[in-house]
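The other protein chains are all here in position, but one chain of the complex has been omitted.
Just so it is clear, A and B label the chains in written order, and each chain counts residues from 1 on its own.
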Amino acid sequence: MNVTLSHVSRRFGGFQALDDVSFTVRSGELVALLGPSGGGKSTILRIIAGLESADAGSVRLGNEVVDSLHPRERRVGFVFQHYALFRHMTVARNVAFGLESQRLGKRETAARVAELLKTVGLQGMENRLPSQLSGGQRQRVALARALAPSPRVLLLDEPFAALDTKVRSELRRWVRQLHDDTGVTSLFVTHDQDEAFALADRVIVVNHGRVEQIGTPLEIMDQPATEFVARFVGEANVLVGTGTSDGVQIGPLVVPRDARVASDQLHVVVRSYDLKFWRDDTGGTATVQRVQLLGDRVKVEADLDGVGPLFAQFPRRSSLLHGIELGCRIAVEITTARSYARQG
Amino acid sequence: MAPLPTTGATSTGAVRGVPPTATARGGASETVASRTRTAPMAFRWSPGRIALTGAVLVYLVVVLLLPLLALVTETIRVGLSTVVEALRAPDAQFAIRQSLVLMLIAVAVNAVVGVATAIVLTRQRFPGRGAIEACIDLSLSVSPVMIGLAFLLIVGRDGWAWPVLEAWGIRVAFAFPGLVVATLFVTLPYTIREVMHILVEVGDDEEQVAATLGASWWRTFWRVTLPNVRRGLTLGLTLTAARALGEFGALLVLGGAISGKTETATTYIFGATEERHEAGAYGMALLLGVVSMLMLVVIEHFKKRRSGT
Partner (left out) sequence: MTARATAGPARGAVALRVAVCAYVGLLVALPLISIVIEGTSRGLAEFWSVVSASTARDAILLSLWTSAAVAVVNIVAGAGTAWVLHRYPIPGKAALSWMVDLPFAIPTLVTGVMLVLLFGPTRSVGRWFTAHGIEVLFAPPAIVLALAFISVPFVVRSVEPVLAELDRTEEEAAATLGASSMRTFWRVIIPALVPAIASGALQGFARSLAEFGAIVIVSGNIPHRTLTGAVYIFSEVEGGRPHAAAAASLVLLGAAILASALAWITMRRTVTAHGA
C-alpha cells in the first residue's frame, strides 16, 4: 500500500507548518521522517492518519484519495509518542479494541490478541493495566494494538522519544524485525539521526515544513542536497569559502569547485571524518586548540589560519594523531567537501 | 602545499523531494480548485448533538430560570410600589440591616480567621491537624436546623452554658449574638478553603527566602504571604458574604425570628409567607435574589481567574 502526499500545506494561525510537501512511500517500505523538533514531521503523520487536515494538497493511500475520510475509515495504524493506551482497560482489551468492529467472536479475538502479544514479547501480561507497565512495555502494547486490525499503513510518532537509551536501542532493533516480518508500509517520525539511519529504508529530511531531501541513508549522508541536510546530518564543519578560477579558496586551502554552484560566495561543509590532520612543525596551516578524548574517538579542534575553528575526529589509535598536542602546528587535508551558495 | 583532492562536491539546488510518480491519476478528478476542503475530525453539529444541547438548555432554563421568572412576574403583579412600601416598613428595614451587619461581621471575622487557619493548616504540622480539617469539612454536611439545635443545647435556656452566660449578662440564644454564632458556623469553610488552595499552589518557597533574608514573621506575612493569597482571599470572602446572606434555618432556630430583634432578611420572608404578606415576602425574596445573583457574577469572575480558563 503506497502512501502519497501531493503538495500538502498546512497553516496554524500565522505559522506555516507545512509548505508544499510531496513524497511517496512505497509499499512495504520503512521510511523515516527526520528533522529538528517543530519542523512539521508529526503534522505530516497526523494528516496521513486523518487526525488533522491539510489546507491544500491531498493524501492518497494506494489509489484512493483519503482526504475526506475519517480516521476510523482509513485503516491506518498510529502509535503515539506517549502511547495513548486506554488507561482503564487491561492490556488484552487495549489490543483487542481495534478488532471489535470486525465482529470476530470471543475466541478468535482472544487468539489474535494472544498471537500479537507473543509477537511483541508480552505474553502473560493480558490482565495488566497500563499503569503497571514500564515505558518500553507500554510502547509494545501500543504497537500490538495498532497492528491488531491489520492496518494498511503503520505510522509511528517519535515512538522511542520517551524511553531511555538502552530500552530504545532494543526496541529499535525489534521494530525493524517486526516490520520485516509483517511487511506493513511504515512511516516513523524521529529527530534522532542514528535512529533514522539504523532503521529506515529511506529517509525524508524535513525542516520548517519543507522537504529538504529524500533518499537512502547513504545518499543522505554522502550526497546532501542542501546545506541544511549537510549540516544536520553527521558532525560537520561549515567554512566560509570563495570561488576562484582554480577552485574554492578556504584560507590556505583549496578544494575543487562544483560547476553546478553558481555563486562565488560559498559555505563549504566538511564532515569531521573527511579531514586529515598531521603534525607539521615546519609550516602547517592550522594550530591545535584542543584535544578531547571521547571514549573510542579523539576530537581535535584547531584554528585554520585566517579562517577559524576546524575540528576533526579520529579513532584513538590512528597514526595521524602521533605527536599532536595542544599548540602544535598541523597540516590539513580535506578529502571530501561540499559547497553551497552562501545565503545572506 | 599542493591543492588537496576532493570528491563529489554536490550542488546546492534544494532538491525538493521526489515528485509524485503516480501523477496520472486516471479516474479521480483531482483538480485542487474543484475540491471542497473537508476536515474529518472537526466538530460537526449532528442531530444527536443538537438534541443533547437542546435537552441541556431546556433543563437549565426550566429548573433554574423559570422559577426566577415566576418571582419577577409575581412581584410585578403585586405592584412594585406596594412592594417598595412593604420593604420600607420598619420591620423589613430592620431585617435588611440585620442581614447586612451579619454579612459584614462574617466577612471581617473570616478574613482574619480564614487566613490564619489556612496558614496554620498548610504551613504547620501538629497532632490534631487532621481533626481540625475534618471539622471544617464536616461543617458543610450539617443541616442548618441541626446547627440551631446544637447551639441551643449549649446556650439555650436548658443548655449547660446558660447559667454561666446569664451570670455574665450575656444572652446568646434568641438574641443577636446567637445570629452571629450561627452565621460564623455556616461561613467557616469558604475562606479557609480558598486560601488553602492558593497557599498550596504557591508553595512556601518565597516565605523561606524571606526567612533567609532575615525578615521577621510579621513582615514575611504582610509583604510576602498576604499579597500572594489575595486572589483566593477575595473569592473566599465573596463566597462567605453570599453564604451569610443566604442562611436561614440556623438563624430561625437559634434566633427565633423575633421581629425587630432577631429577624433577618431570610427569616422575614418566612414570616411574611406564613402571614400571607405577599408584597413583603416577594419583595424581600426578589431583593435577596437580585443581590445574590450580582454577587455570583463577581464570584464567577474570580473563579475564572483562579482556574485560569
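We take it that a residue touches a chain if its C-beta (ideal position, glycine included) is under 8 Å from a C-beta of that chain, and two chains touch if they have at least 3 such contacts.
Computed from a predicted model, the values in this text were never measured in an experiment.
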Residue of A:56, A:104 or A:129 in touch with the missing chain, whole complex considered: A:129
Residue numbers in chain B that touch the chain omitted from display: 41, 43, 49, 52-53, 55-56, 59-60, 63-68, 70-71, 74, 113, 116-117, 119-121, 123-126, 128, 131-132, 135-154, 158, 181, 184-185, 188, 204, 207-208, 211, 216-217, 220-221, 242, 245-249, 252-253, 265-266, 269-270, 273, 281-282, 285, 288-289, 292-293, 295-297, 299-300, 304, 307, 309
Sites on chain A contacted by the missing partner chain, in the whole complex: 49-51, 70-78, 80, 82-89, 97-98, 100-101, 129-132, 138, 145-146, 148-149
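Please note the rule applied: only the chains that are shown with their structure count from here on.
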Chain B-touching residues of chain A, taken from the complex the two chains share: 2, 4-7, 20-24, 50-53, 55-58, 60, 63, 65, 67-71, 204, 210-214, 222-227, 246-247, 252-258, 260-261, 283, 285, 331, 333-341
Of chain B, residues touching chain A in the complex: 1, 3-22, 25-26, 28, 30, 32, 35, 37-42
